[in-house]
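Right after this comes chain A.
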Amino acid sequence: MDITFQNVVFLIVAIFITVFSVLTVTTNKIMRSATYLLFVLFGTAAIYFLLGYTFLGAVQIMVYAGGIIILYVFSILLTNSDENINTGIKRGKILPGLISALAGAGIIFFIIFTHNFMPSASANILQEVDMKTIGFTLVGGGKHQYILPFEVLGVLLLACIIGGVLIARKR
Partner candidate 1 sequence: MEYTLIILLLPAIMFLFLGLAGHKLKHKVAGLFGTISLGLVTCLSYFTAWEYFTSPRVNGVFEKIIPFNFEWLSFSEALHVDIGILLDPISVMMLIVISTVSLMVHIYSLGYMHGEKGFQRYYAFLSLFTFSMLGLVVATNIFQTYIFWELVGVSSYLLIGFYYTKPSAIAASKKAFIVTRFADLGFLIGILVLSFYSQTFSFVELMNGSSDAILTGAATQTFLGIGVLSWALGLMFIGAAGKSAMFPLHIWLPDAMEGPTPVSALIHAATMVVAGVYLVARMFYLYIGFAPGVLEIIAIVGAFTSLFSAIIACVQTDIKRVLAFSTISQIGFMMVALGVCTGMDSHEGLGYMASMFHLFTHAMFKALLFLGAGSIIHAVHSNEMKDMGGLRKFMPITHITFLIACLAIAGIPPFSGFFSKDEILAAAFKFNPAMGWTMTVIAGLTAFYMFRLYFNIFWGKEAKHHHTPHESPLTITIPLIILAIVTIFGGFIPFGHFITSDGLLYNIHLDPQVAITSVVVAVLSIAIATIFYKNKEQKIPAMLGEKLSGLHKAATKKFYIDEVYQFITHRIIFACISTPIAWFDRHIVDGFMNLMASSTQSLSYSIRKFQSGHVQQYAFVFLLGIIFIIGLILLVI
Partner candidate 2 sequence: MNLLLLFVLIPILMIFCLWISRNINQVRGVMVAGSTALLILSGVLTYLYLGARADGDTAEMLFRSDWTWYSSLNIKLSLGVDGISVAMLLLSSVIVFTGTFASWKLKDQTKDFFLWFCLLSLGVFGFFITIDLFTMFMFYEIALIPMYLLIGHWGSGRKEYSAMKLTLMLMGASALLLAGILGIYFSSGATTMNILEIAQLHNIPMNAQLLFFPLTFVGFGVLGALFPFHTWSPDGHASAPTAVSMLHAGVLMKLGGYGCFRIAMYLMPEAANELGWIFLILTTISVVYGAYSAIVQTDLKYINAYSSVSHCGLVLFAILMTNQTATTGAVIQMLSHGLMTALFFALIGMIYGRTHTRDIRELAGLMKVMPFLSVCYVIAGLANLGLPGFSGFVAEMTIFVGSFEHVDLFHRVITIIATSSIVITAVYILRLVGRSIYGEVKNPEFLKLKDATWDERVSVIVLVISIAALGILPLWMNNMIGDSVLPIVNTLVSR
């Protein structure tokens, strides 16, 4: 692998994501777990940036890192108790977890390495998708345009908000 800037960044991001993914699920402290998740999400955003999907990366940071993680942190603090903070990992569960994770990984790796991907010739990693295209595609009503899923997602979010409020409010 050539040592280009791209590659170096990718390598760093890859290691970053790998390490923090694993740390997320192995740490005992839930708060740390959430923090590591945040790092992983940042790493993911970085991947998007590397791929040239800057908008997507921005959304990722805003929604995930800015929104969801905050939710997690709040809820962790809300459900704060000794038992929940130090959620040790049950010994008996590690083995099945490992087995399925490793077996899954094995199969996926097998597929990845045996499958012959045929990258499109016109693929240019550095080429960004401009905002205008994204905006038109998102709210356009034609072919390959996404107004309908957009609206549906809006309704879904509304429903979730109402549902969340209903569920979580005190009776």
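Observations on the structure shown:
Everything that follows uses one rule, which is that contacts are C-beta pairs under 8 Å (C-beta built on N, C-alpha and C of every residue); 3 or more make two chains touch, one makes a residue touch a chain; residues count from 1.
Here is how the candidates were picked: all candidates are chains of the complex that A comes from, given by their letters.
Fair warning: this is a prediction, and the values are worked out from it, not measured in the lab.
Looking at chain A and the listed options 1 or 2, the chain it touches in this complex is number 1.
For chain A in complex with candidate 1, the touching residues are 93, 96-97, 100, 103-104, 107, 110-111.
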